[in-house]
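Missing here is one protein chain; the remaining ones are kept as they sit in the complex.
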Amino acid sequence: MSVRLILLLSHALFALGVYGVLTRRHAIGLLLSIELILNAAALNFVLFSRAFGHVEAQAFALFIIALAACEAVVGLAIVIGLARHAHTVFADQVDLLKG
Amino acid sequence: MKQGRGSCRAATPPAVLGLVGLRAGGGVPGSASPAEAILSLGGLLVLLIGAWARGHRPALTASWLTLAAGAAALWSAPVPPASSPFFGLILCDPFSLAFRWLALGTLAIVLLLASASRELAAAVRGECYGLLLLLGVGLMLMAEANHLLMAYLAMELVSLSSYVLVGFLRERRSAEAALKYLLFGALSSGIMLFGMSLLFGLTGSLAFPDLQAAVAGTGGPMARALLVAAALMLAGLAFKISMVPFHMWTPDVYEGAPAAVTALLSVGPKAAGLALLLRLLEALAPLWASLSPLLLALTVVTMTLGNLVALVQTNVKRLLAYSTIGQVGYLLIGLAVHTRVGHEALLVYLVAYLFMNLGAFACVVAVMNGTGSEALEAFRGLARRAPGLSLAFAVFLLSLAGIPPLLGFVGKFLLLGSALDAGEVALAVAAAVNSAIALYYYTNIIRLMYFAPPAQAEPLSPSPSPALRLALGSCAAATLALGLWPGPLLELISRLAVVRLL
Amino acid sequence: MTPALLWIPLLPLAAFALLITCGRRLAPPVAGWVAVAALAASAGATLALAEPVLRGQRLAVRWAWLSAGDPRWALGLAVDGLSWLMLAVVTGVGTMIACYSIGYMRGDPRYPRFFAYLALFCASMLGLVLADHFLLLYACWELVGLCSYLLISFWFEKPAAAAAGRKAFITTRIGDAGLLAGILWLAWAGGTLQFDALAGLRETLSHGLLTAISLLIFLGAVGKSAQVPLHVWLPDAMEGPTPVSALIHAATMVAAGIYLVARTLPLFTPESLQVVLAVGLLTHLAAGTVALTMTDIKRVLAYSTISQLGLMMTALGLGAAALAMFHLTTHACFKALLFLGAGSVIHATHEQELGRLGGLRRAMPWTAAVFLIAAVSMSGVFPLSGFWSKDAILLAAQHDGPPWLLGALLAGAVMTTAYVFRLYLRCFHGAPAPHAGHESPLIMVLPMAVLALGAAAVGLAGSPWLAHPLLHLLGLTQIHAGIDVPILLWSTLAAAAGLWLAWSVGVRRARPLPAALRPLGTRLYTWAANKYYVDEWYQRLIIGPYLAAARGLSRFDLRVIDGAVDGAGLAGRALAVWKERFDRLVVDRLVNGTASAVRLAGAGLRWVQTGIVHQYLLVVVVAVVVVSLVLK
Amino acid sequence: MLLTWLLACPLIGMLVVLALPKTAVRAIRAAALLATGFALLLSLELLIAYQPAAAGMQFVERAPWIPPLRIFYHLGVDGISLPLVILTALLGFLACIASYSIAERHKEYFALYLLLEVGMLGTFLALDLFLFYIFWELVLVPMYFLIGIWGGGRREYSAFKFFVYTLAGSLAMLLAILALYFRAHTFDLLELAAAGRTFELGFQQLLFLGFFLGFAVKVPIFPFHTWLPDAHVDAPTPGSVLLAGVLLKMGGYGFFRIAYPICPAAAMGFGGAMACLGVINIVYGAFVAMAQTDFKRLVAYSSVSHMGFVLLGLASLTPEGLQGAMFQMVSHGVVTGAMFLLVGVLYDRTHTRELSAFGGLGARVPVYAGFLIFFSLASLGLPGLSGFIGEFLSLVGAFGVWRWQTVVSLLGIVAAAAYMLQVIQQVLLGPLNERWRELPDMTLREGLSLAPLLLVTLGLGVLPLALLEVQDGALQRLIAHVVGAR
Partner (left out) sequence: MTFALLLLAAMVLAGAVWVVTLRNLFRAALSLGVVLLGVAGLFLLLEAEFLAFVQILIYVGAILTLVVFAIMLTARLQGTPGTAASPASRQRVGGALAALALFAVLAGATQPLLWPEAPPAGAVPLAALGQQLVTRLILPFEVISLVFVAAIVGAIAIASGPPGGARPR
């Protein structure tokens, strides 16, 4: 069981998530990318929990999943609100507020 | 300060200390945070009432009762010098107690603003109050967190509630602001979470005391990795407190959000975020030598950027957003010097900032209620249309600018002093220069209110509601009275600013 | 005796206070009589002091002023022979002139104010004379300057009068600054400012220091006594009422410089006396030539005054303080008389241009008579007053001065007679001018008569026949005064030559020079008639550059200092934002100042805030990367 | 309790004014006049009860204020502050009389005016550095409003400029105060003065620099003076009077009370620089004044020039120099205050301050002309009037120490005559400008507000010892303190 390898994988997942956040234009696409980041973190926790035999860390991963759900709910609600009031779902068209 | 502290210690505790229940004796685990429990239950109750009852009055009443009960609980709870209930997940010490009171105070004033604000639709006010209370719980827990998991959860509770509150107005700018806030916050907290996971991987512990022990004595690639983890974690907290360069959401979100929510965001999460940042820095104290220069630099950059960009703003909420960034820069001084004096100054300035900034937002709410506009031009000639309001606003602005004898001056005085005390002369000079820059945009509003002729002559209508007057009056009274007699406050805080220092 | 000492300046001061506060409620002649009475009383008090002073007593009174302990900063009055003589001149001439003014100023809308100023002047002048201490002397020195200013520009509706007053004040103040510097230096180096202690300083102070201090003091005298190069104010001062010219700008105030040098002569080293001599002689001759060419009565007299003051300065340069004071006394009489006579003419004809006057002898016999006495006295004709004092100076020049000095002074004497008789002849003789004059009222004639008596007889005090009571008064032992026949002859010759010149050139307009020299003569004449272009040079070299500097600095202040400090002080930030509201200058300044950097920073950082969330997020990620890399 | 009552007078007055209805203009004015009048009476009582011979502070009051920081409510006067307190009370009262010409927003005006007086008095009375700073800044805000609301011309700009300049300077001072506190752990000025002597030179120099910046802006010292012409010109008349009469003195007083005692070695070291700045102020101010065409601006620049003498005298650290500097402050306060009142009188009638717009007024308004000539002469330093004493003593003091600077500053004396006579000539002399054919002379109220100043100017000029004796002891001790610290 290569900790290093899985770690590298989580890093990659994290970096890909970040890339997605930076490039995805659709707001929901951005949320998807954020799920990648959260998954990368959760993967880390599980990995280290296994390595250290740490129970709380695994619980941490559990909480991450729960929070990801919450974040998704709120995020999607906001996107729907945006679509309703701003008539767009593209994050880069949201530029009324600036300066 | 040192001598002052010495004499304080020698003296018997004055009566004020009885108020915060600094009594000896350990509390039973689980009963140490009844205030949070009351607020949570109250928040859920208010949400229920808000969903079922007609109008927002019942929800408002319930919210006030909850707040009162929470305050009573906080008042009466025995707080030993430090206890770690819930298996060390949270830490109840005087320091966190101070922040809990700050959170309660913020909530109370914001509740006044929210109930008086005309822009919040009546239909959703009940939910709004409930979410405010839950957010308050998050703020308190942030200040108390003693464990990475608690810290993360508390921050997410605050964040998610704020996202929702920001988007509460059913209009484009509000939705925009909510989206920006959400995306920015989600990315930041994601990065922070990843940092936490790395930190855990590197140390094998999640609780702050264990972290401190594990971090101590590291070097080489391990220290390097720890620093990278710390940098990632910084992103989340810096986002919360609008520290440059994680500040960019601030103006946009402040402008789009309902004014009452902006008021909350400008104080509550800042205070709690600073508390958590301080705790985290405690946990990573062995790395302090590496973190300190960065923190100092970011402090200067934060205040400078905030103040510079505030100069060219035309929207009052946006202006106050940049002003907040500048103020956070000042607050960070207390953190960056990392001395006891600095922590005391930080607390004092937070108290000052709470009153003066919330007061300023109360004025903004009043003007928005009257004119429907949040442009700076709406303040033109306000002194003739609403003299009391203008006077109060002038007091808040001057206090923000650090003009004596207002409370903001006392705080700034101590912050600058802590910088000099720590030998950070450049930091103090930078802060002083920034104060001069900041003066421009604060006085610019005063200029508009007092020197410019009003666009229309009749008094502002509607004049501020009783709730708003209460908020204005209490903030102004506190700003002035505590500015004139800061003694008891300083006394109190010198007892509360007890953070374990290494 | 001490109270009498105090009364001398206080009486005119009281008159001033009375006149300035409720002068307008007094009937016009009453105001005049108040002043006359005060001055006469002062004169009486002075006379009362004569006896002890002649016995060689020095009366003094002193009190603390700027410091309770330090005697340097005390005030005091004292009278000795020197000051008594000056007192007598001031009170005597002053009383006469005040009397004369009652008639001369009749009908003036600011009649009481005139006498108020006159009284203040006399009080200050008396204070100056009585001061036994540099501090009080300087204070009164300034005050007489002020009165001179007020009186010159008394008819301030005339722009020329207003400008002349200012010119007088500022020009003399240049000299005063030198005097002040000298006083400061003396206070520090000598540790005393008492006049009676000056002699002791000669031993204690170094030679160079004494020279410097004495020259600075002399600078004050140069300004006050209108010596070259600070003489330019006096001719312009003739814009004032004629009695003022007589009192201040002929008899008393301008003589204060002479008095000052005479008083502080112990401080003067041989080197500084050389300077005094040179300045005096230059003034004497240069002003004499200018006086020859002037066509305005009063200006002729003004340059004549400058010239005579130069003569006194020359005497001082020879170290002969007593002679200078002697000439000062006689000069006060005849020059005041000349001015009063001229005033009488002006009063009668409202004309002071020589070309439009003539033949007034018949219409104004009294005036013509006294004018003639004064002219003769000034020409130094035996045995009138002027002869004694001038002769004494010539004698001293012969004894103590370089050989050419006597010749130069004789040339000066020729010119003196020439210009004064040119004046007299063209005013009172020849064809009557269109302005039919009339004799002045008694109140004006009477004082003239008294002064004529003085102009004729005061000099006798210095004659050997009266056993030199004057020199006795001045406490001198070594004297040159007396009748020295060669000198007597020389000076009579000079007077005759002057008379001939006045007649042939001044009145008959003969051309004495051979044709070959005529262009040179014309050029010299043009130079002199234009006062050697001194005013023009001053305009070009001093006033012009000064004003230019003032304006330049003002612009500098507005643009550079303001701009730079604005920038540094970040106030410029404000100006930038309010650029629509404020003038372009402000903006221009900003562009150059540091403020522009601040402004650009603000605007630039604002531009970063694009509102596009992707860019924000990119900033976050980049920041995290950078922070991670930076942390060490 | 005398000093507390002195402070309380205007404060109570302010509260009364605030309690009165907006429309009760007469009552508001009367309340303000009474408050300032009582303050003046109390200050005179202070003068009577003051014992010049006694050493140290008198009428001291000390009570804990902010115990955790060891900050005290600590008041007291000595020979340095007493004359300035009286000056403040006097000008405060007279400018209050002059404030009758304020035409709008009376309630706000008088409330701010009285607050300003509290700040000014407090600045001179405070013996606690923190308290001093509070009062110092307290002055700023009302003055900002007075200029910004009731001023003329570019009032907003001027008010802002005044505010920012002064505050920027104050911030430098604040840093110095803080550095001092964290070194000495006290704000007590007397303790600090004792402690200051023990500081090493480098620290003293830094402190001095901080204080210098704060005070230099207020004095103002070249090149920090550019706020002054704008603020003076655009302030309402009473504002200008207090600005020139009192606010500038706060800077000078700061040097006397704080910068010099606390940083003696640095003060000695910077003496030459201070003297040079003084000379620059004198000559530069005088030259720039000469080029002004606006009456008020000219007087403003003359202030720059006059305050240079304060610096010069201060830099000498001789008894005469310090006496002269203090005297000059008082005298300048009285004389320039009166000059601004006179400008205001003229401006109220003609609504212009352009010097070239006047001419020949001397015949039309003789009483006004008399006052103007009198105060112009006092301003140009005529002996017998107070201006001379201050300048003379400053020069005397400085001459022995900074010879060439003093000699150069004599240039300023000549130039002062030039610009002041220029004013007289342009306003009063020459043919009457027909525009002002019907110009009325001064009213009784205006005369009453000027007459006391005239008497003080004359009295101080003739009997300077009355003031000099009050100052003497304190100044001697200051010199002993500073010079003895070497």
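For clarity, chains are labelled A, B, C and D in written order, and residue numbers in each chain start from 1.
Note that contacts are C-beta pairs under 8 Å (C-beta built on N, C-alpha and C of every residue); 3 or more make two chains touch, one makes a residue touch a chain.
Note that the structure is a prediction, hence the values are computed from the model and not measured.
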Where does the absent chain touch, in terms of which shown chains it meets?
A, B, C
Of B:49, B:160 or B:233, which one is in contact with the hidden chain?
B:160
Given B:59, B:131, B:234 or B:400, the correct residue touching the omitted chain is B:131
With respect to the chain omitted from the figure, which of B:35, B:49, B:141 or B:438 is a touching residue?
B:141
Which residues does subunit A use to touch the chain missing from this display?
1-9, 11-20, 22-26, 28-29, 31-33, 35-36, 39, 42-43, 46-47, 49-56, 58-59, 61-63, 65-74, 76-81, 83-84, 87-90, 92
Just the residue numbers, please: which parts of subunit C touch the chain that's not shown?
614-615, 618, 621-622, 624-625, 628-629
Since one chain has been left out of the picture, which residues of subunit B touch it in the full complex?
40, 43-44, 47, 51, 86-87, 89-90, 118-119, 121-124, 127-128, 130-131, 134-135, 137-138, 141, 149-150, 153-154, 156-157, 160-161, 163-165, 167-171, 178, 198, 201-202, 221-222, 224-225, 227-229, 372
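In the analysis below, only the chains that are shown with their structure count from here on.
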Count the C-beta contact pairs for C-D and for B-D, then tell me which is higher.
C-D
Rounded to the nearest Å, the gap between Cα centres of subunit A and subunit D is 65
List, in ascending order, every residue of subunit A touching at least 2 other chains.
18, 21, 91, 94, 96-99
What are the residues of subunit D that contact at least two other chains?
156, 160, 164, 168
Mind listing each pair of touching chains for me?
A-B, A-C, B-C, B-D, C-D
Tell me, which parts of subunit C touch subunit B in their complex?
569-571, 573-574, 577, 598-599, 601-603, 605-606, 608-609, 611, 613, 616-617, 619-621, 623-624, 627-628, 630-632
Sort out for me which residues of subunit C touch subunit A in the complex.
606, 609-614, 617-618, 621
For the complex, give me every residue of subunit A touching subunit C.
18, 21-23, 25, 91-92, 94-99
